[in-house]
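Would you mind keeping the following structure in view while I ask a few things?
On to chain A.
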Amino acid sequence: MTEKIFLILMVVLAFIALNTQKLRRSVIYLGIFSLVSSFVYLLYGAPDVAIAEAVIGSAISTVLYLVALKKYRVFTIYYTNANYNQIRDGYIIRGRAQILREVESFFVRKEMEPQIIYTTEDYKKVLAEENFDLLIHQDYDQVRLYGNAEDYQLDALEAHMCENPNELLKTEFIKFEAGDKN
Partner candidate 1 sequence: MNVLEAVLTVISILTALVLVRVIIGPTIWDRLLGLNMISAKIIMSIIILAVLTERTYLMDVALAYSVLGFIGTILIARFVEKKGEF
Partner candidate 2 sequence: MKKITGYFSMIFIFTLIWIILNEKAGATQIVTGLILSIFSIFFANYYLLEEEYVDHYSLNIKSVIKYLVYLIFQIYKSGFSAIGKIIKKEYDVRISEYTSCLNDELSICLLANAITLTPGTVTIDKNGSKLKILSFEKDNIGTIAIDSETCSEFEKILGGIRE
């Protein structure tokens, strides 16, 4: 009976660790997974494997996951423009290049990989449907940046923007609470 319950728990934990959206939560689920699996090894009579799993799973792999989470992350950035059809060439291209160049160089300095997607869709549709980390919406010289309130990198980006303000563009940050999807 004990054995069956723990085996079911292992399957459930592996499933939600794979399907969660936030990687920090998945680190916690993997910690619980390694705990339960070390007890299951004991139930099947393998104490040497269990002690290795307890040490590696609890201490070392948590540290490794956290360091990896800190170091590397692909950042998805959507770029939309309100006046896409009436662009007079020289005017907007300079401004657009500027804001994107600043954001991109900021993320490169933080050792992350910015992935920029240009789109002609309306920004409200992108907000509702797409899965993004940062949405830049530009209306002539008014720039709005939409992001998740729990994202630490966006806080750092905001602080960076406040320190080095751009003369041509007015930037504004809008943060919303994330939906609670595990």
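Here is how the candidates were picked: all candidates are chains of the complex that A comes from, given by their letters.
Everything below uses one rule, namely that a residue touches a chain if its C-beta (ideal position, glycine included) is under 8 Å from a C-beta of that chain, and two chains touch if they have at least 3 such contacts; residues count from 1.
Only a predicted model underlies this, so the values are computations on that prediction, with no experimental measurement involved.
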Practice prompt. Going by the contact definition at the top, pick out the neighbour of chain A in this complex from 1 or 2.
Written response: 1
Practice prompt. Note which residues of chain A are touching candidate 1 in the complex, please.
Written response: 1-2, 5-6, 8-9, 12-13, 16, 24-25, 27-29, 31-32, 35-36, 38-39, 42-43, 47, 50-51, 54-55, 58-59, 62-63, 66, 69-70, 152-153, 155, 180, 182
